[in-house]
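Subset of chains shown; positions unchanged.
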Amino acid sequence: MADSWLPTLKTATPEDGFNLATKMSRMGVKVTQPSAEVRDKLRPGYADDADALIASSQVIAINFQTVAAANDYWK
Amino acid sequence: MADSWLPTLKTATPEDGFNLATKMSRMGVKVTQPSAEVRDKLRPGYADDADALIASSQVIAINFQTVAAANDYWK
């Protein structure tokens, strides 16, 4: 488990959960394009594109739904 | 916790929850494009683009699902 990038969905706080959701969203890109070189080349393009930024925020929102449910919404 | 932008998903009212969902949607953009200068430059472009506005509303809707569940729908 020590080597896993996703050993658990539990986080201490909602903000940590949001950060985990961001990491999961990036891993979803990484499994499709494993080359860090290619991903780095693409970054300037989509980081300056409003549509891509909104789409990225949406993926984070979907992953955050999962993380929040896993943490019983940090109630 | 005092310094967290997301210390809790609890809000007093549905309207406060909607505002929190809006904030979360913007943070999803911010983590992908951390430069406030770049984000400010992009804003006029997408704020006048119906497709981008509808897409933004969708991200808020997804985040609101999470916030609403966390508040047991303010029942």
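Chains: A and B, in written order; residue numbering restarts at 1 for each.
Convention: contacts are C-beta pairs under 8 Å (C-beta built on N, C-alpha and C of every residue); 3 or more make two chains touch, one makes a residue touch a chain.
Please read these numbers as outputs of a predicted model, since none were measured by experiment.
Engineer: Note that 2 identical chains are shown, then give how many the whole complex contains.
Structural biologist: Whole-complex copy count, per this file: 6.
One rule holds in what follows: only the chains that are shown with their structure count from here on.
Engineer: Taking the mean of the CA coordinates per chain, how far is chain A from chain B in Å?
Structural biologist: Each chain reduced to its C-alpha mean, chain A and chain B end up 16 Å apart.
Engineer: Per the contact definition, I'd like the list of chain B residues that touch chain A in the complex.
Structural biologist: 1, 4-10, 24-29, 31-33, 38-39, 42-43, 45-46, 49, 51-52, 55-56, 58-59, 62-63, 65-66, 69-70
Engineer: Which positions of chain A touch chain B when the two form their complex?
Structural biologist: My answer: residues 13-15, 18, 22, 46-51, 53-58, 60-62, 64-65, 68-69, 73-75.
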